[in-house]
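Here it is, the structure, as C-alpha cells.
With one protein chain withheld, the remaining protein chains of the complex are depicted in position.
Read from first to last, the chains carry the letters A and B; within each, the first residue is number 1.
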Amino acid sequence: MNMNFLRLIGVIALTALVQSARAELKWEQTSVDLHPGFNDKQAVAHFKYENVGNTPVHFNSVHASCGCTTAQTQNEQVPPGQKGEITATFNIGGRTGTQVKTVTVQTDDPDPASSTTVLTLKAVITPLLEIQPALVYWQNGEEPKPKTITAKANKDAGVKKLDVVSSTPDFTAKVDAGSAPNEFRISVRPRDTTKAVYATLTIKPDSSANTGNVFAAAARVMPLAPTSGTAITPSTKAAVSTIRHDLATPAPTAGSPRQ
Amino acid sequence: MAKVEEMTRSTVESLKSLKSLSQQFFWRLMDLLVGGIFIYAGVIKAIDPLRFAIDIDNYKMLPWAIGVRLAFYLPWLELLCGLALILRFFYCGGLLILTALTFSFIAASIIAKVRGLDITCGCFGHASKNWSFTTHLALDFAILIALIALWVSSRARQREL
Partner (left out) sequence: MKVSAVRQTLLLIALASVPAIGEAIYFRDKVSWQSPDRSSEMVNLDQAQSWGENAIWVDARSDNEFEQDHVPGAIPLNEDRWNELLPTLLAQWSLEKKIVVYCSSQSCNASREVARRLRDEAGLKGVFVLQGGWEEWQKSKR
C-alpha cells in the first residue's frame, strides 16, 4: 500500500514536472469579429498571445487561408513571459457579406495538440451600395419593357440620391425611391432590342461619406442566337429551332414530324 | 327538504362533471391542434431536408456541418413529439421537447433579425416564406403559450389523480 502510494505520488510529480517544462502560448482570443466601414480597404485583426510556459516558443509557420489575408508576427521567437501579437490583415477587395478567413500558426511546441492554433478572422462587410442584379438583359426582339435594378444603401452612409449614367445612349435609366428606407429602384430601358448592345451603368451615390467608390451595373440586349452568319428569316429561324430540338431530344420515332 | 338538498347536490355534481368534461375536451382539442401543427411542420421539413439545411444555414449561427445534420434530425423529432401529444404517449417528454424547440427557435429568429439577416423562416417549410417576421413571431409565441398552458393543465390533472 505504501509502495503503491509512493509510486502514485511519483507519477503525479513527474507529470507535473513534464507539464511545467512545456512551452505554452496562451491566446487572448483565437477568434476576432470585425466590422470594417464601407470605405475601408482592409480589416485588421490583432491576435494577442503570451508565453506562459518556461521555455521559449518559436513560430515555425504563420500561414493564411487565402492570398487576400497576410499575417505577421512581431517576432519569431517568444521568450517565457513575453507577450506579443499576430496581426492579420485582410484585403477586402470586392468582397461582401460575412467573410471568414483563418491563419494557421505552427509553433515548436512538442505537444501536437497545442502546436497548431487556428486563428479566425470574421469580417462582416457591408458595402456602401448593394446592387442587384448586376446585369439586366433583354433577348433580341423582346419587348423593350423597363427592368429594375435594386440598390440598397448602407444605412450609416446617409445616401439621399443616386446618379445613374449609361455608357451608351441605347439605354435610359431612371431612379426612384424603393419600398424600404435606403433603397432605390433603378429602372432601365433599352431604346431598341433588335440589335445587340452592351452598356455599363455607372451608379454614383451622393453620400458625402463616399470617397470615390464607383459602382456599376450592366445592361444588355443579347445578340441573336448564333447561326453562323446566315440571314435570319422566319424560315431559317424555324429550321434552326427544329435542328436544336432534334439535337436535344432522343432519336425521333417514326411518327414524329420532320422538316 | 332532504330531497331538495339531494337534488341540489346532484345538480351541482352534474354541473361539475360537465365542466370537467368540457375542460377535458378543450385540453384534448389543444393537444390535437398543437400536436397537429408540429406534425405538419415536421413532415414539410422531413420531405426536403436539403432545403431545411439551407434555411438553417441562413441564420448563420451554426456551422454547415452541424446545421445539415440537424436538418435531417429535427423534423422527425417534431413529428414524433407532435404524435406524442396526440396519442398521449410520452406526453410530458413531448411537451418539454416542443417547448424547448419553440423557445430556441424564437430566440434564434430574434437574434437573426437583430443582426439584420433577411431570412425566410423555414419552420413551416417554404410554404411560409412570404409571411412577415411579425406574423411568424406572433404564431410562435402563440404556440409557446399553448405549450406552456398544456403543461400546466397536465400537471393539474396529475395532481388531481
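One rule holds in what follows: a contact is a pair of C-beta atoms (placed from the backbone, for glycine too) under 8 Å apart; a residue touches a chain by one contact, two chains touch by 3 or more.
Please read all numbers here as calculations on a predicted model, not as lab measurements.
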item: Listed residues A:T70, A:S187 or A:T200, member touching the removed chain; value: A:T200
item: Residue among B:L33, B:I54 or B:I106 touching the omitted chain; value: B:I54
item: Full-complex contact with the absent chain, from A:C68, A:V124 or A:V175; value: A:C68
item: Contact footprint on chain B, counting only the chain that is left out; value: 46, 49-50, 53-54, 57, 64-65, 68-69, 72-73, 75-77, 79-81, 84, 90-94, 96-97, 158
item: Those residues of chain A which, in the complete complex, touch the missing chain; value: 66-68, 91, 93-95, 131-135, 139, 198, 200, 214-216, 218, 220, 222-223, 225-226
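By definition in this document, only the chains that are shown with their structure count from here on.
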item: Whole-Å gap between the CA centroids of chain A and chain B; value: 39
